[in-house]
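Structure provided below as structure tokens; questions to follow.
Missing here is one protein chain; the remaining ones are kept as they sit in the complex.
Order of writing sets the labels: A, B and C. Residues in every chain begin at 1.
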Amino acid sequence: MKTKILSIVALFSIMLFSFKADNPIRIVFFGDSITQAGVNPTGYITKMTQMIANEGLAAKYELIGAGIGGNKVYDLYLRHEEDVIAKKPNIVIIYIGINDVWHKSTSRTGTDADKFERFYNALIKRLQNAGSQVVICTPTVIGERHDNSNENDGDLNFYAGMIRKIAEKNQVKLIDLRKAFMDYEVKNNIENKASGVLTTDRVHLNEAGNTFLAETMWAVIKTL
Amino acid sequence: MKTKILSIVALFSIMLFSFKADNPIRIVFFGDSITQAGVNPTGYITKMTQMIANEGLAAKYELIGAGIGGNKVYDLYLRHEEDVIAKKPNIVIIYIGINDVWHKSTSRTGTDADKFERFYNALIKRLQNAGSQVVICTPTVIGERHDNSNENDGDLNFYAGMIRKIAEKNQVKLIDLRKAFMDYEVKNNIENKASGVLTTDRVHLNEAGNTFLAETMWAVIKTL
Amino acid sequence: MKTKILSIVALFSIMLFSFKADNPIRIVFFGDSITQAGVNPTGYITKMTQMIANEGLAAKYELIGAGIGGNKVYDLYLRHEEDVIAKKPNIVIIYIGINDVWHKSTSRTGTDADKFERFYNALIKRLQNAGSQVVICTPTVIGERHDNSNENDGDLNFYAGMIRKIAEKNQVKLIDLRKAFMDYEVKNNIENKASGVLTTDRVHLNEAGNTFLAETMWAVIKTL
Partner (left out) sequence: MKTKILSIVALFSIMLFSFKADNPIRIVFFGDSITQAGVNPTGYITKMTQMIANEGLAAKYELIGAGIGGNKVYDLYLRHEEDVIAKKPNIVIIYIGINDVWHKSTSRTGTDADKFERFYNALIKRLQNAGSQVVICTPTVIGERHDNSNENDGDLNFYAGMIRKIAEKNQVKLIDLRKAFMDYEVKNNIENKASGVLTTDRVHLNEAGNTFLAETMWAVIKTL
């Protein structure tokens, strides 16, 4: 009897050990509503966790969602200490910018380009100073048409360009989600629809969108 | 000596006759500030008049500017009777749409897509009913960068697409200025500048812009 | 028996005669979604028709709704021939301006003040030239708070002021709906709520709003 208990305890210990190895790489996904939904059953963070498990790497990575709907870059700055640094992540994936552009149209409360850059740089520095590796992403889409005829495309392309330069200037890894998504749309969105391929509503991801985002991010994260 | 004078008079008479033939083709250019400036010494209408004279066709065409700064499609509708139909043109070139998009950003007084189409169709019908041939143009540029990163590019591309469909649906001739300008920018705007190639300020044309516009329009008009 | 039938027929004839007298005053209400809803069972035009009947004046007035959702002053101009003049009204009540201001916020497609005035003046002239008496109204509310803290209040007050001047300049009767509504709110909206007193959603009228609008308009119309 005692042996049995002991061996169960041993088994648990092994399981614990294998699931939470001495030091899994802790990754915080820091973003807006897409990231908030990323921890849902079909969200991109949940899917990436499954992909990692399927590759037998469950013990190596711990993925944490830190997304809040409606967030822009300055909202991330306001809450980065409490919501990110306090969790002591090894890696922080910043995926922000859609609302900074989109809210110019919807509520006239977007973010000026120069301030977007200033807050983004300050945020990167703070997270790096706290000991995390920072990875940044270009924004995905506001409308899925692939001929640059979605209302916000001009501005969104410009902000994506800024993020590419921010990555270069700060020498942080870039995940070029906008490029990946647009390449996907060109191949798969034959009818040039505004939504319904990777998104439900031009912005928020459907299951295909979450899967594609998880794959695109994971392809980079696994190389870090 | 007398013969000489007589022959000079004869020459003049012929010239006069050839300049104002019984029925020159009267063309009204109906648009916004770019067309208002089109009748300036270096404006596109003035330049086109010179091109026509250089081709010895001065007697065949009469070009009239009817542009007013800040005009959108509904402003054209308001003044089409007084400013166009009253002049009994054979041809009306409608070149409108920049402010319908641009003013969304600058003064939040742009034109909704569905209303843009409704006013455009009504305007074409009115001008046709008054006996004019109607030719319509896609809008040129709001920003000269050719990678679709000018703030209004998405919306401007969309409105250009609407105008192409309006031309098709109404079976009127189209001058695709936006395509022509963008092709020009790709070839000549090596540094991908926002202004200074064909415009002074991202929208209004410099002399190169006026020349290119005159050439682009004339290439179509001469075929009518 | 025959006499009885005859007298019933006579009675009906009299009723018919009194209800549709040789020349009832035909009034067209020309406006936006509020006027479109005005012909609903609880709409303000329906209610005014009932008030008129209650005062025994049913034969004297014929009320016709000509409202379309989302309309601004230039939309009225586009459709005034077909939707108003074609109906040969004695009186036209123009009640427009909310969307001209509101759409600046919601879709960045409001109407510039100078163009608002130009289209309004042109519209009045067209309707007068067609033989109708024109009556114009200030816009009601975008938000029911009565301390001038509704987002669009500044602009809406400015456009209301423009309409008062347009009435004066064109010497047409004014129904100052904005003043009437604000006076009502001060008295009855004790909690200074943004909606729920006269509107369902800050703009569109609930039944109390439709009743108050009918009363306010009728008080002026009966004097014409």
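The definition used in the following text is that contacts are C-beta pairs under 8 Å (C-beta built on N, C-alpha and C of every residue); 3 or more make two chains touch, one makes a residue touch a chain.
Please read these numbers as outputs of a predicted model, since none were measured by experiment.
Check C:Asn90, C:Thr106, C:Gln128 or C:Asn150 against the missing chain and you find that the one touching it is C:Asn150. For the chain left out of this panel, the touching residue among A:Arg26, A:Lys87 or A:Arg118 is A:Arg118.
Mapped onto chain C, the footprint of the missing chain covers residues 108, 143, 147-158, 161. Considering the complete assembly, chain A touches the hidden chain via residues 70, 74-75, 77-78, 103-105, 107-112, 115, 118-119, 122.
We take it that only the chains that are shown with their structure count from here on.
Of all chains, the one whose CA centroid is most distant from that of chain A is C.
Look at where the CA atoms of chain B average out and do the same for chain C: the two points lie 41 Å apart.
In chain A, 108 are the positions where the chain touches two or more neighbouring chains simultaneously.
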